[in-house]
Every structure is written in C-alpha cells, then in structure tokens.
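Could you have a look at this structure, given as structure tokens, before my questions?
And then subunit A:
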Amino acid sequence: MADMNSQQLLSTVMPASANRQILLSLENIRKEFGSRRVLDDVSLDIHEGEVTVVLGPSGCGKSTLLRCLNGLEPIQGGNLRLRGEPMPGSTGDWRAIRQQIGMVFQSVELFPHLNVIENLLLGPVQVQRRKKAEVLVEARAWLQRVGLADRELSYPRELSGGQKQRVAIVRALCLNPVAMLFDEVTAALDPEMVREVLDVILELAHEGMTLVIVTHEMGFARAVADRVVFMDEGRIVEISPPSIFFEQPATARAQRFLDKFLYLPRHAEQKL
Partner candidate 1 sequence: MVDNSLELLLKNLPLLLDGLISTLTIALASVILGLLLGCVVGIAHLSRSSAVRTAAKIYLEAFRIIPVIVWLFVAFFAIPIAFNLTISGETAAILILSLWGGAEMSDLVRGALTSIPVAQFEAGRALGLSEIQLYRQIIIPQAIRRLLPGAVNLITRMIKTTSLVVLVGVVDVVKRAQQIIERTHEALPLYAFLFVLFFILCYPLSLLSRWLERKWPT
Partner candidate 2 sequence: MVFDLSFLTRHLPDFERALLLTVGLGVAAIVGSLVVGLLGNAFRNLPLPGARLAVRSYVELARNTPLLVQLFFLYFGLPSLGIHWSGLTCAILGLTFLGGSYMIESIRAGLDAVKKEQIEAGLSLGLSRFQLVRHVILPQALATALPGVAANCIFLLKETSIVGIIAVPDLMHLTLGLIGLYYKTYESLLLLTLAYLLMILPASWALARLERRLRYGRQFA
C-alpha cells in the first residue's frame, strides 16, 4: 500500500462532507523549528459541523498543526483561511480569530487566582465587551450542562482534574466560537476522569459543532470522528472515515501505528 500525497488523500474524504461549507482550510502549510521541518506541505479542509480527529505517533506534528490554527505557532509557508478569508500572519492580530476558534489544552490552564465563574467571564467580558449579566446567564447554563453548576465559586485548586478540564472547555465555549480545538485534553488526567471530559466533547459533536481533536483515546476517536487524519513526520499520510481507518487502514504506516496502540498478542510470524 503506497502512501498517497495530500492532494490524492483529499479524495478519500467521505463524500457527505463535500456538501458542507468549508470552514477552515490549510493550504500547503510549512512549519519549521529552526532547521527541523515539523509540518511539510500539509493541506486540509475542515467543513462546518465536521469532527476531525488527528492521530499519529509522537512528534508527527499533530499538536503543532492545531496550534497553527489559532496562531500560537507561526507558519513559514502556506495559507490558512477561515471561511475563505486569510488568517493573520505571524505579526498580525489574532484576537478576532481566537474568539472564533476556541482551544482547550492538555495542561488545562485555568487561571489559578480566579474562581470558576471568573475564569469563564474573563474572555466574554474583557475581550468581547459583553455585559456581565448577560454572560453570567450563559456561563451558568453551560456549567449546568456539564454538571458543575454548584462549583461556580470554587477555585481551580479545589477541583479534580476532570472537573477542571470541563471548566476549561466551557471557558472556551463562552466565547461562542465556530470551531473548537482539543489538544490531547485527556492525556494528563487520571483514567477515571477521562470519560466525563470525553462525554462533553461527544455532546458538542452531536450538536453539530466543528471540532478538531488531537487525541490518543482510540475508542473515543472512533466514536466521535467524522473522519480520521493520520499524520507522520510532519505530513498527512491518510485521511479515512473511522470505520475504515480502524479496521483496514489504507496505508501501511497507519497500520503499523495502530498495531502499537491496540495491544493485540503477536503471532509467531509477525515481525516486531
């Protein structure tokens, strides 16, 4: 099974997506850290309402890709577009874009000196200049939905990892973004708390929100993704719907990746 280039891969995307509008597009993205090329000619279109899960071995560039989408990492080549409009360059003003594209981090990063509600209000009130009373209603509704209504006045240090991450998701949602980026948001959580966070993300997916998710949770990836983007060494190697990717991936590299993650006993003839 030969590896396909980015252009060829686009044709393997599920036909249903072709009817939806393109929300985010990455065209020939090139990113280097010094002399090391981390993203090499990466092209991808993300449609409205689509849930894209990005998988790949460590160092393949998946987190970097995500971070380029909201300007946390500058790119050295290629174009980024939101609804066709070019995104700001490395010296531009990303504030408007960042209000539309929310991001949740692996290390959570709630502001420790503010309680939950203060964390939620900061963005909408300071950045979007909305009235506090109005935002409070929305914020409380979100907290209710994720089951943390009674934790409004708690400080981050008083919450468990799963609770904090749910608050972090809600914090990003309070800005009413059109898309959400999730960067391995459960990787640092204790196993029992992973589910409560993934459930929230799943719900967002079912409501039709555009999501780009980097994760190692294969079961979750399979359940939530509209399509799987598999990356290796800074390039997109394969794009497939989850049903195909996890059963019979189109590329050998994807197969090798899955072998490492799904711990199945090896047969005698299989190479290590």
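Keep in mind how these were chosen: all candidates are chains of the complex that A comes from, given by their letters.
Remarks
Assume a contact is a pair of C-beta atoms (placed from the backbone, for glycine too) under 8 Å apart; a residue touches a chain by one contact, two chains touch by 3 or more; residues count from 1.
Everything numeric in this text was worked out from a predicted model, so none of it was measured.
The listed chains 1 or 2 are all part of this complex, yet only 2 touches subunit A.
Contact residues on subunit A toward candidate 2 in their complex (touch as defined above): 70-72, 94-96, 98-99, 102-103, 105, 107, 109-113, 122-123, 126-128, 155-157, 159, 164, 171-172, 175.
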